[in-house]
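Data block below; observations after.
Left out: one protein chain. Kept in place: all the others.
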Amino acid sequence: MLIAAAVAVVVSMALMLARAIMGPTLYDRVLAVNSFGTKTVLLMGLLGFLTGRPDFLDIALLYALINFVATIAILKFFRYRSFQIPLSGRGVGGSDG
Amino acid sequence: MNFVSSIVLVDIALLAMLGVVAVAIIRLKSLFAIVMLSGVYSLVSATWFVAMDAVDVAFTEAAVGAGISTALMLGAMLLTARRVKTPDKAGARRWGPFLAVFATGGLLIFASTDLPAFGDPNSPANSYVGKDYIERTPSEVGPPNIVTAVLASYRGFDTFGETVVIFAAGVAVALLIGFGERALAFSGQRSVTPEPVSPDDHHMVLRVVSKLLIPLIALYAFYVQFHGDYGPGGGFQAGVIFAVAVILNALIFGLSETMDAVPAGAARAGAAFGVLLYGGVGVVNLLNGGAFLDYDYLFETPAPGSYDPHHWGQHFGILLVELGVLATVASTMIVIFYAFAGRAPEIRDEDW
Amino acid sequence: MADIAAFFAHWAEPLRVWLGTALALAGGVLVTIGAVGVLRFPDFYTRLHAASVTDTMGATLLLLGMALLAGWSLVTFKLALIWMFLFLTSPTASHAAANAAHTAGLEPIVGRWRGDDKSEDGA
Partner (left out) sequence: MPDYVLSHYNYWVVIVLMMVGLYIVFESGNLIKRLVGLSIFQTSVFLLYISLGKVAGGTAPILIGGGHGGDKSHGGDESHGAEGAHAVEAVDAHAGGHGGAHDAAHGAEHAAEILYSNPLPHVLILTAIVVGVATLSVGLAISVRIREAYGSVENDEIRAADISLGEAEETAA
């Protein structure tokens, strides 16, 4: 029955992919990609159980650790237009939508 | 042969997703959306690699795709443009690429009929060298992870070449867009930040969580490095993960503070040191009478006919070589990120 | 004593497997429901709810189910670590996205929703 759970996760990945492609705002894309990453972690864990080897959990663990780096890079990109200044500073402001 | 199983189902679903993402990228004009979708593409392909038993490859793709490539693409976009301009293309320029691609694709599909069936254990690719590596690794090299054994020992010379390529790419980026430090010094006014004005700009949650996670990511990099003989992992993956930790630090706490913690000069020296360490291990083997990167000669010239069941030479040779790879990959990625992030953004408002 | 141990050996094992599978399945269903919500909800902020809340619960259920299936081993520890990191990073990323959207001036739809929202990134 674990395969049913894997299929459910794959279906939710497909739905999330549709949102990532459709947009409409860039924040929807960010949200969809981030959620897609969480589902990837889960699917990798399930795949490990389906194939009977636990080595894959290391990869899922890595994604769980660093998947939000991209989101923060995007936040910096739009809010500060620079990777130099620290996050606590003042942003460029709401010209973007 | 018929092996419709869960893995084949997952395989088909993931490949379909890859196709959808790739086709969607053709149509998009917002470079940002393109970068987001290429992040999704990387996630899907990493999962597919897991389904195809290529756990080490999946590990590398995960480390590269989740942090580094998105950060580098966005860093380059800060310095170039944010949107694709849409020039009106005349008939030939529009249909020319399509026809060329269609013809090439048709030819390739025609050629693909000669490829062995998917999953065939007796295909030429799976019969000779690959099988040999699997059978001989336990008695000749030692580590349970055959990929590490092949990477660092059997094909050590090849990997040395790859390491040098990565080092050279880092040098090329530094030569093209500078080292980052000087640009940062010139844009010193930008990095001195004014007091936060809006409560939204404190980002307390992000800073606290990142401060917790950055050391864990760096620690995980070393776990991946030293566990690489026994499970998926190794110098390439660990190097990228370590660089991700530094990049996250730069994104949260600013570039100049990160350059205080990991100086750009140290990163450059580290990249060179890694290549030197790798090559040095090979030279030591040469001096002991063996071939280049033949780790059996690492400590001494083995007596003819002797067999070391511990494979200490191989063990330490792989360890040192992987350390060299770690130093080069991590340092090069950091140098590249510094180069992109340190250059002052001069994007025009009409391009934004 | 011996028959208690036998009882456990007889019943605990199937129960563990059944419970683990059921939890994993429930997690999968929950994740799918959340994804449908992300696809169908009208604006960014409502979609954020659908994604982040169900993701956290769905991931918890799935990982708990997998941990039950794995039994008591290093795998369980790794699953617990994954759960901990997801619990830290997933809400953080949602927070970052919501913060970015809010400070950029993306307005939530207030009142009745009529038709598609107009704010596009022009993709």
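All chains are identified by letter, namely A, B and C, in their written order; residue positions are counted from 1 within each chain.
Quick note on the criterion: a contact is a pair of C-beta atoms (placed from the backbone, for glycine too) under 8 Å apart; a residue touches a chain by one contact, two chains touch by 3 or more.
Everything quoted here is computed from the prediction, not taken from an experiment.
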Touch with the omitted chain, as defined above, among B:Thr159, B:Ser210 or B:Asn249: B:Thr159
Residue of B:Leu43, B:Val64, B:Val209 or B:Ala267 touching the missing chain in the full complex: B:Val64
Identified contact with the non-displayed chain, of B:Ile134, B:Val208, B:Ala261 or B:Leu287: B:Ile134
Listed residues A:Phe36, A:Phe49 or A:Phe68, member touching the removed chain: A:Phe49
Absent chain, residues of subunit B that touch it: 1-8, 11-12, 15-16, 18-19, 22-23, 25-26, 31, 34-35, 38, 41, 45, 48-49, 52-57, 60-61, 64, 68-69, 72-73, 75-77, 79-81, 84-85, 87, 94, 96-98, 100-102, 104-105, 108-109, 112-113, 115-121, 123, 125-126, 129-131, 133-134, 137-139, 142, 144-147, 150-151, 155, 158-159, 162, 165-166, 169-170, 172-173, 176-177, 227, 229-232, 234, 236, 239-240, 309-311, 329, 332-333, 336, 339-340, 343, 346
Sites on subunit A contacted by the missing partner chain, in the whole complex: 1-3, 48-55
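Here is the rule we use: only the chains that are shown with their structure count from here on.
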Comparison of A-B and B-C by number of C-beta pairs in contact, larger one: A-B
Reference subunit A; chain at largest CA-centroid distance: B
Separation of subunit A from subunit C, taking each centre as the mean of its C-alpha atoms, in whole Å: 13
Geometric centre distance via CA averages, subunit B-subunit A, whole Å: 18
Inter-chain centre distance, subunit B versus subunit C - centres from mean C-alpha coordinates, in Å: 29
Residue numbers of subunit A (touch at least two other chains): 6-7, 13, 23, 26, 29-30, 58, 61, 65, 67, 72, 74-75, 91, 95-96
Where subunit C touches two or more other chains, by residue: 85, 89, 92, 96, 99, 103, 121, 123
Complex contact set, residues of subunit A against subunit B: 3, 6-7, 10, 13-14, 17, 20-21, 23, 26, 29-30, 33, 36-37, 40, 43-44, 47-48, 50-51, 53, 55-56, 58-59, 61-63, 65-67, 69-70, 72-77, 81-91, 95-96
Touching residues (chain side subunit C, partner subunit A) in the complex: 21, 24-25, 27-29, 31-32, 34-36, 38-39, 44, 47-48, 51-52, 55, 58-59, 62-63, 65-66, 69-70, 73-75, 78-79, 81-82, 85-86, 89-90, 92-94, 96-97, 99-101, 103-106, 116-117, 119-121, 123
Residue numbers on subunit A that touch subunit C, as the complex places them: 1-2, 4-9, 11-13, 15-16, 18-19, 23-32, 34-35, 38-39, 41-42, 45-46, 49, 54, 57-58, 60-61, 64-65, 67-68, 71-72, 74-75, 78-79, 91, 93-97
